[in-house]
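The complex appears here minus one protein chain, its other protein chains still in place.
Presenting chain A:
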């Protein structure tokens, strides 16, 4: 059990429990572990003065949930119960990995017309359009058949569409009521959900289309990119960065934005980068 007194009641708990302090001391409330649900309960306790009673806030973090962490949108990809930093996160914007505890994340349930950046590209969640092969979907309402194994908020690529549902490239059969379609770009009536608290984000981070500029997403030395517009194989390494201009091996110079356009260039790997995060 993790007792974190620094958090106050302005967090929205999944449920709130008031317990007698003695029963807590005896250890009646124990951390729950459910190997199948990948969930973790965390308790944040506050002393209510003079009453000998604890107000316990119960956060339930499950694999797949969308959460805000450091004000940015992440997805929980794993929960390791035994550790203090038990919540493993994937930042949707750039798919980088982060690790934290349950008390510092805030759950968010993605809805229709929410827009967010997934792997450097903006998408809007749409419900009423038929998907086509190659589209991304967000499985927001999973109801897997006995032999399927996808889970909450998995993002998969459509391979085939039939009347009952779609088949993804991971060979999962997903019925039409289980997912939202991720349409590239930000719909004009959509809500960007990349940040929990929009007020703190400087306006100039958005360009006219509502696209967030790249900032820390910039290319690193040694990154290898593949040109997707070229017919023959064309891969190049970032050999120099000067301000907003990136130089690729072979003397090609181009702007950061151009390199980050996933329609033109696709990041392959960085041979010097061994860190996980």
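Here, a contact is a pair of C-beta atoms (placed from the backbone, for glycine too) under 8 Å apart; a residue touches a chain by one contact, two chains touch by 3 or more; residues count from 1.
Just so we're on the same page, contacts and distances are computed from a predicted model.
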Quiz item: Of the options "BCCT family transporter", "Carbon-monoxide dehydrogenase large subunit", "Ion-translocating oxidoreductase complex subunit D" or "Solute-binding protein family 5 domain-containing protein", which is the UniProt protein name for the chain that has been left out of view?
Solution: "BCCT family transporter"
Quiz prompt | Sole residue of A:167, A:187, A:239 or A:254 that reaches the chain not shown, by the stated touch rule | solution = A:167
Quiz item: Taking the entire complex into account, which one of A:78, A:144 or A:185 touches the absent chain?
Solution: A:144
Exercise. Spell out the interface residues on chain A facing the chain that's missing from view.
Key: 36, 143-149, 159, 162, 164-167, 170-175, 233, 268-269, 271
